[in-house]
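Every protein chain except one is present and positioned as in the full complex.
Moving on to chain A:
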């Protein structure tokens, strides 16, 4: 693609919710002109974007692509196509593959597969401990030398505090940060749902929110004491949100993420053992939804991340306790955030661009990709008047384990451009 002219778009940015009308010209992968009534160069592809919103593409830092080890659920190829379908042009993988990503060799393997199969940049995090077993430190230096920035044993917390302390002290030498999946296993029951009215009704031992909150507090204290940078993954509760707010006020170097599903759903949605609402940390209460939304608006949550967790239909059709935790998110996140929050004026596009595009990139040491002259083309075109039905055909992920399956929401992603390549056009 030599050049691309997008006419009559409304441009979103991270600084505010204003949408600036303009034409945008892309030449050789770079945004060369933004202005009124731009002339299309010879041979340019011209797209009429009337009433549509042009915004920096999203970046998701909490992705499970299951390769290597569980390629029936997802591969780097299918996962990155799912990302494109959801307007996401960069992802950070979680290291809980099989084998786990705990060494330079494993990081190299991921990069090799991504280079071959993915049309978007795929970054990976690395384990804190070997095989995520919580017993010995992983090959930290080797992974960091290959560009890994985030260390996490996601799926589990590091139970041994002394080991975690040593990891934090050791890594303070390097340009990296820790990410914590917060959970005290002794309090967690079968890790199926929140301890509350629904766990009582369904007769399943629940996991109380304090299982997460205690661990969060523990890990932040440790990071604060050792000077390590810490990121808290998928916060699910009000007190968790307040814990982070408090620690930020104390000056701790802590960031945090919230997932769309923890904002949108709560334990009541489980209904009659619907495993599409089974995840870890579990969905909590309507009150928690409210607090998390408030935390997102206030900036207690620095980023939105989906925790895209694909599973096969067979696994999800087991009984509630035995079914695996997690739902997919890459393809539904942006549209559901629009449908439930932007359309209802809970927040505007500025927040989405900031928390789901710019900040996640900064966190990973990358530059944000605003729509600006001289900037790299890395954007999507969103139609607020369109609609999207999340049918199995629509979704590019190998897995379809989402509560949105076959549901229709407002908004559609009509174009995704990365550099001089049109990754998606509808």
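The working rule: contacts are C-beta pairs under 8 Å (C-beta built on N, C-alpha and C of every residue); 3 or more make two chains touch, one makes a residue touch a chain; residues count from 1.
In the analysis below, contacts and distances are computed from a predicted model.
Protein name for the hidden chain, per its UniProt entry and selected from "[NiFe] hydrogenase metallocenter assembly protein HypC", "Acetolactate synthase", "Branched-chain amino acid transport system permease protein" or "Aspartate carbamoyltransferase": "Aspartate carbamoyltransferase".
Checked against the full complex, the candidates A:90, A:196 or A:326 give a single residue touching the omitted chain, namely A:196. Of the listed residues A:50, A:172 or A:318, the one in contact with the hidden chain in the full complex is A:318.
Interface with the hidden chain, as seen from chain A, comprises residues 195-197, 199-205, 272-273, 315, 317-323.
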